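So the structure is just underneath, and the comments pick up after that.
Omission of a single protein chain aside, the complex is shown with its protein chains in their original locations.
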Amino acid sequence: MNSNYQNITENAYNLSNSLDSKGKLATYIPELANVDPSKFGVHMTKVDGTHFGMGDHLEKFSIQSITKVLSLALAYKIVGEKLWDRVDVEPSGTKFDSLLLLESYKGIPRNPFVNSGAIVICDILISHLDNASVDFLEFVRDLSGIPDLTYSDQIADSEKATGYRNVALCNFIKSFGNIQNEPNVVLDFYFDMCSIEMTCQQLSHTFGFLANGGRQLVDGRKIISKSKSKRINALMLTCGFYDESGEFAFKVGLPGKSGVGGGIVALYPHNYTIAVWSPKLNPNGNSFKGMKLLEEVTTHSELSIF
Amino acid sequence: MNSNYQNITENAYNLSNSLDSKGKLATYIPELANVDPSKFGVHMTKVDGTHFGMGDHLEKFSIQSITKVLSLALAYKIVGEKLWDRVDVEPSGTKFDSLLLLESYKGIPRNPFVNSGAIVICDILISHLDNASVDFLEFVRDLSGIPDLTYSDQIADSEKATGYRNVALCNFIKSFGNIQNEPNVVLDFYFDMCSIEMTCQQLSHTFGFLANGGRQLVDGRKIISKSKSKRINALMLTCGFYDESGEFAFKVGLPGKSGVGGGIVALYPHNYTIAVWSPKLNPNGNSFKGMKLLEEVTTHSELSIF
Amino acid sequence: MNSNYQNITENAYNLSNSLDSKGKLATYIPELANVDPSKFGVHMTKVDGTHFGMGDHLEKFSIQSITKVLSLALAYKIVGEKLWDRVDVEPSGTKFDSLLLLESYKGIPRNPFVNSGAIVICDILISHLDNASVDFLEFVRDLSGIPDLTYSDQIADSEKATGYRNVALCNFIKSFGNIQNEPNVVLDFYFDMCSIEMTCQQLSHTFGFLANGGRQLVDGRKIISKSKSKRINALMLTCGFYDESGEFAFKVGLPGKSGVGGGIVALYPHNYTIAVWSPKLNPNGNSFKGMKLLEEVTTHSELSIF
Partner (left out) sequence: MNSNYQNITENAYNLSNSLDSKGKLATYIPELANVDPSKFGVHMTKVDGTHFGMGDHLEKFSIQSITKVLSLALAYKIVGEKLWDRVDVEPSGTKFDSLLLLESYKGIPRNPFVNSGAIVICDILISHLDNASVDFLEFVRDLSGIPDLTYSDQIADSEKATGYRNVALCNFIKSFGNIQNEPNVVLDFYFDMCSIEMTCQQLSHTFGFLANGGRQLVDGRKIISKSKSKRINALMLTCGFYDESGEFAFKVGLPGKSGVGGGIVALYPHNYTIAVWSPKLNPNGNSFKGMKLLEEVTTHSELSIF
């Protein structure tokens, strides 16, 4: 079975890699525009602990929005179901995202993975933790098993210098009363959080607990409850890929989350997690080759949750 | 295992039935306003063919929008992947549904389960079948094993007399060129299609092929391909419950489809289908008790796709 | 003074006529696409009864939406201020016109000059007149002094055959309860109403009462009250040119109304009316040369209401 998965993944990797290199680097964050666009790696970790990878799977990249799943996990663990008073669980559905919908829903973001929702999650963490920035980093170090993991100042500063739209979002939500701390403080944490870097291997390990009913793969330690784990997976399926969430569910059929750094992590509950990285993005902001690879994997493994 | 499912379903039925009878009957279709609001039934059909039910599970009700899954299945079978040139696969995400989004996306409905999408599916069936109304009925007779199934003229006429919003939708899409036949013809078929009545037992049997990789439960006959079956399931998960699709995925974790008649069908691939009926609707237009029952079933069976 | 106006208008006509012939014929109504695009005429009628014209000012063209001012005048005369319970008096402001705004404002059109508003005015006339189609024609015959004025069946039929968007609008408003008669009946009248043809000379005469405190120029007979006349003028200023209403007020500074047939009528209260016709439209659907001519006239006459 392992070798089977490995064959399928290798074939998918080779097929995707041979495709004309479509897509564009994210340019709105200056630091991301400097990445080598030809990078391509994938790593799969099974719930039995076995794992394998290929290509640039041991090279670090900026995981960007993928980190929003981890901040959600921590906030959900701390606050419980009350969390959903401040963020909804519905797909945003349209490019009229954030601002129109925030207005319609009076400052309640549609879900925790759109920028507005992730900003509210940051605000919640700041309110509940002694030092959100330090404590969140500790949480991710523990999940990933990388004891010296840090925020990338270079990337965070690059975003802070140009992230006017996120400043707009945070202040707009604040005007509805759904941000409790000072916008500048919330945004600093938000930009830090999105600056984390990992390799495909580390990323697939880090997300193992969500394929394993909320428990760490290495030692079975409980991170979050089984029910919370399921619900986070449901959210990744319905809301993990911006405007393309339906398309990903339709073609790949797995819960997952993408980032503008070109990373995608997806998982098949009780089976495996898979992390892929290729920096060129399709028009919806998701990794072009990464999407192709995952589509190939689930088509040929005949394994999807549907 | 069967008795286990049966126990869980009975407990869920009893618990949901004891709840204060919240919600309201659909009133915008006059015929639906006459239904006895205390009706409550559920029926589960497993892929091994065993099945059981309780309450009013042998009483017919108007399945309404649930039929959209069946018209999609027929159109998808006929047209294949080209279908998606005319309908998208994304959640509509907001109450600004149909008209604003149709305008933004130039007459391409967001998915085949919003009214606008189902109307385009009707148009496609009319263009590809000799007599769409007759041929679709034959298709559903075959799936359901009910040889004398008919449209309910009473319900269809009731909708035709008051369905101004659907007339608006159809003509609006026509103005963008994404309806090929005459709006009146398309709408007649659409209203007929939504007027089908079934019992919970019949409904759970009818949807068996989607829990069974595209094949009929009774004889293994292939209705649609395994890949198409998966994709329809993915669409039910992301788009099956209007504004509440995210919430249903989050709380129940199964592909499903609701109708304003108070019916819901859901399915756990390779395991079972379940149909529930209770006419009072929550503010989002989904059966109040039906949602509760399904939430109970998946919570206690610890079985969801996530 | 008369010769002064005449000089200014002639200069404006010549200057506008020498411009590169930009713009496009309206094509969505098939009959309008057959008009000779080089036509260009203007006619001014002063409140003292003197008048003059140039170019194709004695040739009939389809006045289209310009007629909405006349149907408003008749409905306002009959219903009085209660009219504004069913139509608002605000600019629509954006290309997200009709449908989104109708939804936000629960079926109350933003003003009587957007299509949705004019359709509601038609519904009101049908409810209050024995035979709206005949009675409205009689009203316009009286205003224009053209005893044999008729609707153009060719143009009305051309619109009826392709006016899906207006069918959508009317049914959408009906679904909110703001249309009392059958949509088909309302739309038949609406399309008839828009099919009227006049020459620039006739059009400038017809609108004379609005420059004259509500009284006919020829005999001083009262059509509507002074207050109603002022208010209709205010509406033309704020809402007469779709997305370009602000621009027209800004550059021309007169109340006016345009039609997709390439006609524009404008008026300077207590001074004159002016009708201009040139079929090529700018991207906002207003006559390209007509706008230029009027801008020239008010710039050089130094006469605007501001």
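Order as written gives the chain letters A, B and C; numbering starts at 1 within each chain.
The working rule: a contact is a pair of C-beta atoms (placed from the backbone, for glycine too) under 8 Å apart; a residue touches a chain by one contact, two chains touch by 3 or more.
All values derive from a computational prediction rather than experimental measurement.
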Which displayed chains the hidden chain touches across the whole complex: A, C
Residue, one of C:80, C:177, C:246 or C:283, that touches the chain absent here: C:246
Listed residues C:12, C:200, C:235 or C:276, member touching the removed chain: C:235
Chain C residues that touch the omitted chain in the full complex: 88-96, 100-101, 104, 110-111, 226-227, 229-231, 233-235, 237-239, 243-247, 249-251, 253, 255, 269, 299, 302, 304-306
Chain A, residues in touch with the chain not shown (by the definition above): 96, 99-100, 103, 164-165, 167-172, 174-175, 183
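Here is the rule we go by: only the chains that are shown with their structure count from here on.
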Centroid comparison with chain C (C-alpha atoms), farthest chain: A
Between chain C and chain B, distance of the C-alpha-averaged centres to the nearest whole Å: 47
Distance from the mean Cα position of chain C to that of chain A, given in whole angstrom: 55
Junction residues of chain C - those touching two or more other chains: none
